[in-house]
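The other protein chains are all here in position, but one chain of the complex has been omitted.
When the chains are written out, they are named A, B and C in that same order, and each has its own residue count from 1.
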Amino acid sequence: MSTGFFGDVTRIKYEGPESTNPLAFRHYNADEMVMGKRMEDHLRFAVAYWHSFAWEGGDPFGGRTFERPWFPADTMSLAKMKADVAFEMFQALGSPFYCFHDADVRPEGANFAENTRNLEEIVDYFARKQEATGVKLLWGTANLFSNRRYMGGAATNPDPDVFAFAAATVKTCIDATHKLGGANYVLWGGREGYETLLNTDLKREDTQLGRFLNLVVDYKHKIGFKGTILIEPKPQEPTKHQYDYDVATVYGFLKRHGLENEVKVNIEQGHAILAGHSFEHELELAQALGIFGSIDMNRNDYQSGWDTDQFPNNVPEMTLAYYAILKGGGFTTGGTNFDAKLRRQSLDPEDLLYAHIGGMDTCARALKAAAKMVEDGTIIRHVEKRYAGWDTPEAKKMLDGSHSLSDIADYVANADINPQPKSGRQEYLENIVNRYV
Amino acid sequence: MSTGFFGDVTRIKYEGPESTNPLAFRHYNADEMVMGKRMEDHLRFAVAYWHSFAWEGGDPFGGRTFERPWFPADTMSLAKMKADVAFEMFQALGSPFYCFHDADVRPEGANFAENTRNLEEIVDYFARKQEATGVKLLWGTANLFSNRRYMGGAATNPDPDVFAFAAATVKTCIDATHKLGGANYVLWGGREGYETLLNTDLKREDTQLGRFLNLVVDYKHKIGFKGTILIEPKPQEPTKHQYDYDVATVYGFLKRHGLENEVKVNIEQGHAILAGHSFEHELELAQALGIFGSIDMNRNDYQSGWDTDQFPNNVPEMTLAYYAILKGGGFTTGGTNFDAKLRRQSLDPEDLLYAHIGGMDTCARALKAAAKMVEDGTIIRHVEKRYAGWDTPEAKKMLDGSHSLSDIADYVANADINPQPKSGRQEYLENIVNRYV
Amino acid sequence: MSTGFFGDVTRIKYEGPESTNPLAFRHYNADEMVMGKRMEDHLRFAVAYWHSFAWEGGDPFGGRTFERPWFPADTMSLAKMKADVAFEMFQALGSPFYCFHDADVRPEGANFAENTRNLEEIVDYFARKQEATGVKLLWGTANLFSNRRYMGGAATNPDPDVFAFAAATVKTCIDATHKLGGANYVLWGGREGYETLLNTDLKREDTQLGRFLNLVVDYKHKIGFKGTILIEPKPQEPTKHQYDYDVATVYGFLKRHGLENEVKVNIEQGHAILAGHSFEHELELAQALGIFGSIDMNRNDYQSGWDTDQFPNNVPEMTLAYYAILKGGGFTTGGTNFDAKLRRQSLDPEDLLYAHIGGMDTCARALKAAAKMVEDGTIIRHVEKRYAGWDTPEAKKMLDGSHSLSDIADYVANADINPQPKSGRQEYLENIVNRYV
Partner (left out) sequence: MSTGFFGDVTRIKYEGPESTNPLAFRHYNADEMVMGKRMEDHLRFAVAYWHSFAWEGGDPFGGRTFERPWFPADTMSLAKMKADVAFEMFQALGSPFYCFHDADVRPEGANFAENTRNLEEIVDYFARKQEATGVKLLWGTANLFSNRRYMGGAATNPDPDVFAFAAATVKTCIDATHKLGGANYVLWGGREGYETLLNTDLKREDTQLGRFLNLVVDYKHKIGFKGTILIEPKPQEPTKHQYDYDVATVYGFLKRHGLENEVKVNIEQGHAILAGHSFEHELELAQALGIFGSIDMNRNDYQSGWDTDQFPNNVPEMTLAYYAILKGGGFTTGGTNFDAKLRRQSLDPEDLLYAHIGGMDTCARALKAAAKMVEDGTIIRHVEKRYAGWDTPEAKKMLDGSHSLSDIADYVANADINPQPKSGRQEYLENIVNRYV
């Protein structure tokens, strides 16, 4: 029943660190226990349907490089051929999850009704495949950016009909996600932003976006969808400025619209970097703010100024990410999605496998290193000790509101407080990290 | 009574656009009416004490280049000589305001008590000078970043004694600002951030910073200080990451700590750029969020990755800034501060004058151009028209909560909504701007 | 005979600075004399065929937004319809020049022979249009980056057949340019670079690229083409790293391959910025190195990390560019090409006109301001005076080789040389620039 797309590849096996088989895992071993939990249950890998099966290899200076038998997938039959290959790859990799946009999986219809029918048909097809394979849906989402109707935004479009079309489309995508048992539903507002302030009313667009998200949350509860609603921050690209700029910006938006307990974030490494942050910054901030949800584990090239969506490969960097996640208790509904695309010169089916194997293996190494960091506890204890002074009664009074600014000034003056700096020990701590990676 | 520092320069005069006198204004004419208000009252210029009178011209690869008779100003008498020259320059420029940090104006003492005494003495000296000259204080602030005690943060320091020392110091600086009739009080959290997450507890530090700001706000009300409390966002430098990253981040922080109606932002052009935004973005966002306060009108070099704090000189860019400000109703307690420093090769006293004259002149041109944009109204009407569809009843139902996501989906399906994109007209609008600048 | 694409627009007229007609020039007045030369002859404007007539409005997250009757132009008849509209726009704008790639103007053939035939046919068509309209060709070029055969480079491809195909294609494009009387021939090496060093041999690729360019130069001489061969530097995008990174890099490459007297550079503002330079830096450097040729006057968004190719609109910035050009004697074979594309939301035919009118008007203002800077001479004299010390005999000996390092050390020791710094006067000079813009 194989499509033959991947030749005779069936299931990628774990062969251990010494293997030189490019089609084997060297580190990812689904059943291996890490901190008392199976590696698979920690990492919760997902393959992104769009990059691996719908993207054609184009860039702003050149068109399609990939040749796939299902391109252009503008008929239901080609869409199903694509699905067959996709699920074949999920199984070959042993990926427990996948993610998709409506536009990745169904032919584009002439109008909303046709889009909906197409989506429903493919959802039925996916449901059968999920059942047959055991692969599950990490999250569904609506593509509200590719069609030209969204060129000026979806929820934030100056034209209310676009808002309506987008809202209707999201409804169908939440329905699809719910039906497929999705663990989360994601909103990425790639065109929710602006190209120029000269034609933009920031306040109106914020109101529209806040309403849109409230509609989504209300609908989720109405239909009993238990998954998490996630916003994926990104600072720019495609637009010059996107409203979901970074974690801090999304937090402010949620708080403004009363949604900080309803919505969490899906953080992408590459987007963190485009926003001027490290990945671990965005992760730790989201946890501190109580809105951490899921991750897109795909990196940006540090020398490129656009979203390169590359498979991850730097274990020390990834270790800091999983360290942040493990410290915060790990994923609940979220997981590790590879929102990563092949380089456009990686033409062959096996390149898809190499890329995912490499990504999964490096995540596994990073997870194990991070677990050792947590279990060892040297760094955590160092941090606790650094702030230990705040446990004194005098210090607590400053934080709990019993001391006013004048009280504190009196204290400083009377006790002649003259604090002496202590080493921040950054290099020492960086050396400790290198014990584990 | 002149110090002689600026030679025989007395008062810089307005000579009109054709003047080639480098020591005359060509565009800034304090009493000229713009949109029914004096130019001086629109722009509310302030000179920054630190860059012009305390900075020595050093950079990370070299030390002092400037030779000033008051350096190192470590005695009260040198501090007063510095003040004499400073006020002489404020008068020569006709600058209605100035701004200072405690550390700019008083010798560094051995402890808190001595710092306080030194500050009080210089505040008395300033008070007399303000009265004699009519120059006013736009804002005061505390330097919580230069002394080594603050190397690991002030309010966010792991050591509560540093928090206490900083709080006590801010008290004295608010007192000073209050006494001098300051229109605002600014907090710039240059060391409120981190160098490495490995030694940092983000959540604790956020709690500390939130408490600190609440202490400040409470104290302001207690002493009856009517000025605005302002936070100045900056993404990084000196630290790798600063908590007051940009306007959106500060908004979220204020909202989290219940301060969004108490505190506003002082936005610096250079910091906007370092954070990946345009200046007008930060301004318009602050207005949309209701937290716009004041500006630091100093640019960053687009090719340099650090805070270059240069005097502004690009009128079309500055016009977009004042356009945002004027659309929002202009300054209330805020103003236009030049947080700008001479290039370190600009050694001479007259360089200080040239720099400020150039900055004031370009601001004046930008203000006049922005006023024409507002008065002409072409762009404002274009924007209103772009969103006019939202005034229809069906559109309003989507925003006011009467329609659910399902209702909207039904509407789209039943009416076969199929929105067609309309030109965003960016180039047309950019051409319109070029009519005014 | 009009295509009707631009409605009833015929010729855009100069109406002077007070005009509010969006379809009139306010500053560009072709026959107006500037420094003794017609404005048209100074600026030598060219329209870029690709962005205005072949680009469909796509970006990495969405497809075609523009609807043009000639899309997809995959037949000769559609290609000619496109040409009809293009020349209509050249005339409407009074643009004396245009530029094109082979792939912009002819349908893509099944092989080299068909491409050549298609190109020859359209070249004949263009030749007649040039004769009918008086519009001339500023430069021709070959598109060696869009077709998937070039995904791994053209001249620098690991496959020699791609080198051969590219070389053959360039031959046909030089032939076309020669036949159409082109003033220059451009090479932009968008895929001459690498995605990863792991699969790349830098030295081999340099050898290939050097040979390729020598082949081109030899061919130019053989056929008697008198135009200038130009390389267009760009640091990256589409590839991670491009070999023609910036002017300094191209200079080294030319020198290494003995081509520094044969080839010049076409400098694009946006590419200068992507490479970390100001536009005027690249211009002045090219002039200092003797390789300045032509410009692409399209800007990058300072907040975006990719090539945004926007129409220019900031007169003070553009003034510094034309100042550099005028100081160096102005264009010879080169000109001002708008390698600029509409924002993808600017859907309408008139947006094409607005964009070019705005670009031409701002260039005209910048040229006039730059001419005043040159004629006035204040800045030029300031610079000369700054270096005047080098005219002394002792200084000359250090430069002309008569003094060795020891001689100089003796001189310093014996004369106790102790140089004192002098003000660099940056702010003063920036103020002077603002007199003209």
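We take it that a residue touches a chain if its C-beta (ideal position, glycine included) is under 8 Å from a C-beta of that chain, and two chains touch if they have at least 3 such contacts.
Given the structure is predicted, the values throughout are model-derived calculations rather than measurements.
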Touch partners, limited to displayed chains, of the chain removed from view: A, B, C
Per the touch definition above, residue among C:276, C:330 or C:349 touching the missing chain: C:276
Which of A:103, A:197, A:247 or A:357 contacts the chain that the document leaves out: A:357
Candidate in contact with the missing chain, chosen from C:21, C:77 or C:404: C:404
Those residues of chain B which, in the complete complex, touch the missing chain: 57-65, 145-148, 150-152, 190-191, 195-196, 236-238, 240-241, 274, 301, 303-307, 343-345
Residues belonging to chain C that touch the chain removed from view: 111-113, 116, 148-149, 151-152, 157-165, 167-168, 170-172, 174, 195-204, 206-208, 211, 214-216, 218-219, 222, 235-236, 241, 245, 248-249, 251-252, 255-256, 275-278, 280-281, 284-285, 288-289, 320, 324, 379, 382-383, 386-387, 389-390, 392, 394-395, 398-399, 401, 403-406, 408-409, 411-413, 416-422, 424-426, 429-430, 433
On chain A, residues whose C-beta touches the chain left out of the figure: 20, 22, 26, 65, 273, 276-278, 302-303, 311, 313-317, 342-343, 345-348, 350-351, 354-355, 357-358, 361-362, 421-428, 430-435, 437
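Keep this in mind: only the chains that are shown with their structure count from here on.
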Chain A and chain C, separation of their C-alpha mean positions in angstrom: 40
Where chain A touches two or more other chains at once, by residue number: 148, 151-152, 195-196, 236, 241
